[in-house]
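One structure follows; several queries about it will come next.
Here the complex is missing one protein chain, while the rest keep their positions.
Think of it as A, B and C in the order they're written, each chain with its own count starting at 1.
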């Protein structure tokens, strides 16, 4: 693993992620894991009291815990350079991404954003423009591309081992929204199925965007047209909770993307298979340290994380020896590590370095994908062009 | 297992399936397994010499080995009742299904046919009419519904354990046609990719029909409209070698059917998942003695063939104790066993008994499915109605 | 698959295996599968009436169904050569192996025997001598070595792919005797736990012998000393229902053999792992079409039945294309196929051909293993020499 050569921890502020939230804690663990980032401040809740309480449980001093992101950004801006936060992690519902992200960028803070990047495509484009203007970094947490075996899969495709790619199957079945949990006190369900907070798509915004991103990341291809069928199975629900999409890619590859939050009994079963002329790869997020590599007339090979035979780019993202499983938090930490490494030259030369983590272009593409899905879903035409 | 109470073996004749053919041998093993059926005659090849040679290797007397199906049907018809064949198994390419099947039915012989049932829908409808007229039985070898765990899956759906069905994923990736093997001496590849022998569809006719049949069999639902995208990936190939289909079923269930013969590195990976309000099932043909039963808020259960907790209808199709794996040949034999049992009353009362094996209606439906797939594939409309 | 060139079916008689028995049916299916063997007579039960009833359900003529093995052997001996049985399959409890086997050999009939071969070592040695005297064949149904992937494993070891073998783990957990089922009407449990019928060992005789045989078959090594610890966990049981054995082999390889019939929740989970200097193999009987081949510094490979890359000797025992699973009955049928092939020269030249199936030497070795286990179990010495 490359070192932080300037020996300065990166300082993180957080918006959202107070007590009871799931993803805020994930961000904090992921950021802390390598010892390069420390949480220095937060606006954890729109209630100042709840924000303070969260801050205390996170061992923060009271004066670095704020009642709103505006207060946080303004106050931190006034702190001296060696003390104020370097970047802001925004872990609020989708309708609350744009405001803090835009304000942070305007004040020169780098940004970490959950996907989908914004509430709608227009917001995403504005963020993209602001990132370009400011030169700040924006990390979009498409977590799954942080896994070492995803890097290895991409490597195998790039190296041409599979031959020309023909077929991509990516699926993401979950079952946790099989009931109308949004009305029975499940906070995660409540905002994710609420068009006012989540945006125009439910299931596809939440997990379908991950699936497309993963497929394009590994294959290096870009979807160019699609045919979508979205469903809302649970009576009373306001957004899609399931969908299937036929895809065509820029080299003639054909694909299928399936995502569901009503696949009762499934947890988080993101899985991708990509087939080329000579073989294929299969990766399942729930057993992430294994990559199956299939060959046309030879035995399937079981590639394993941390093995010496992996490519350099995969091994660079492993922390433990083979057989000591790493998981979701480590994949997440790999994104933060990328941010930390890319910001070293920023601190020293005023310019972020090259990096391998999802950014603002991925975010805009994801939002455009959602627009295209909805357009296709309502269309009687088989194919809808997907352009950004 | 129910017995053959009249203690008479059923006599089988075969059309096709000479030396080097794959599926003829499978039929012979499946028919022989329970000791209720014996091969008594055959027209194994269009070459009389090759037919004789095959007959000898099968230990048949020379006078029951014929040079054509016409000769066989006519000759056998003239034999006394206690000697002549009872039914005919036709294991020729698709373009050679209709002739021997129709002639056999006209002579009062029952018929076993490989799927797809005929070369086109019109032939299938004529066979359907002839079956109705004659009262003869027709077994269509959709083998996969012969597996005990498929019976158990159907049982769980029927009993309502999963609640109302919402989602069906059925996939059938194979990789054996990843190259243009039809021009390099692979006989199986040659006829299956030849429109003159296989019909209007390649991959979908060969395996897509299995996938739809399995989905409808387990779920008890019927597909009502679909959106198909078929591909031919291998340059020089004359028929589709891959396809994906969005499906809608008669109760609002949504489905996806994927079939491919260019998924390099896959063998015969038929797999089905069906999700309802309360849970789901998952079955993989390559590990057929296991059925995963998933529950919304309880641990997944691993149902296993031959276990005492299975339903009667599943256990009736198991031959070995739990942990002694059964496979494809036993599933195939279960179809033949059904035929033998249904033909006992025929012999004794002149009327075939009720049975649980795929028949002529499934065959017509399969041919109509292919027509609908091709229509959809060429259409710019998203949805094409599927009616029979 | 090699053909039966003399075009004559082999005629089988059966001792035991009447209605309700498990293993008799397995033998009949296995023998019938390839169309080379037909059941022509039987003494299915010590009750003449029950024997007749079984014979009828098996579609046998009444005059070939006998009330005792003595009657059968004598009567069949008097039939003309083209009609009488060629061999006898003995599927009775262990205490009933020796009598019919010895009498059959004395009358010039070949013999198929279930393992363990006899009630005690002395009986086994007498059978061995009689086989030598008569030149008849004796097939001992150590079924598991009939699996193609077991052949492949042996091939890999023989070819030296793994380097010198160091370690063998073979385990055989079952759970079906977790309760005192022998007193509650379970016929299988009753005789297998009865010293009068089963012999001096329960679990080890029933399945421990399979485990040792498999280990020696694949590795080509012979165990030379052992340290056994046998247990009887279920109160009231008269024989061992569990045991663990440390093993040493003739080349310095170290091994562990575990067998249990009280591993509650297990079915028939025979599994073997063998490690050499360069890699290892792992095979699990419950998923028999897969052989994991592990390498020291390369990815594990998943070898699959029927694949073109397998050795000739493995492919010779496959009946279906890759991905069409074969199972226990096919493995069993492979033993019978071996018998049929080896008896062709017998019929034609009066001398059985070379074969690859377990025989009388394996049977004697198995009985000696049981003696050694019991001696070790009662000894305070760590190691007991294992010699035959």
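Going forward, a contact is a pair of C-beta atoms (placed from the backbone, for glycine too) under 8 Å apart; a residue touches a chain by one contact, two chains touch by 3 or more.
No experiment lies behind these values; they were computed from the predicted model shown.
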item	value
Selected residue (touches chain absent from view) among A:206, A:326 or A:362	A:326
Residue in contact with the excluded chain [from C:148, C:276 or C:338]	C:276
Selected residue (touches chain absent from view) among C:22, C:191, C:295 or C:355	C:295
Residue of C:114, C:152 or C:242 touching the missing chain in the full complex	C:242
Interface residues of chain A (partner: the chain not displayed)	3-4, 7-9, 22, 25-26, 28-29, 32-36, 39, 56-59, 174, 266-269, 285-289, 304, 319-330
Absent chain, residues of chain B that touch it	293, 297-304, 307-309
Absent chain, residues of chain C that touch it	162-163, 166-167, 169, 171, 173, 175, 178-179, 227, 229, 231, 233, 242, 244, 246, 254, 256, 258, 260, 262-266, 273, 275-280, 294-296, 300, 379-383
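Throughout what follows, only the chains that are shown with their structure count from here on.
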item	value
Intercentroid distance (Cα basis), chain C paired with chain B, Å	34
Gap in Å, rounded to a whole number, between the CA centres of chain B and chain A	44
Touching two or more other chains - residues of chain C	304, 307
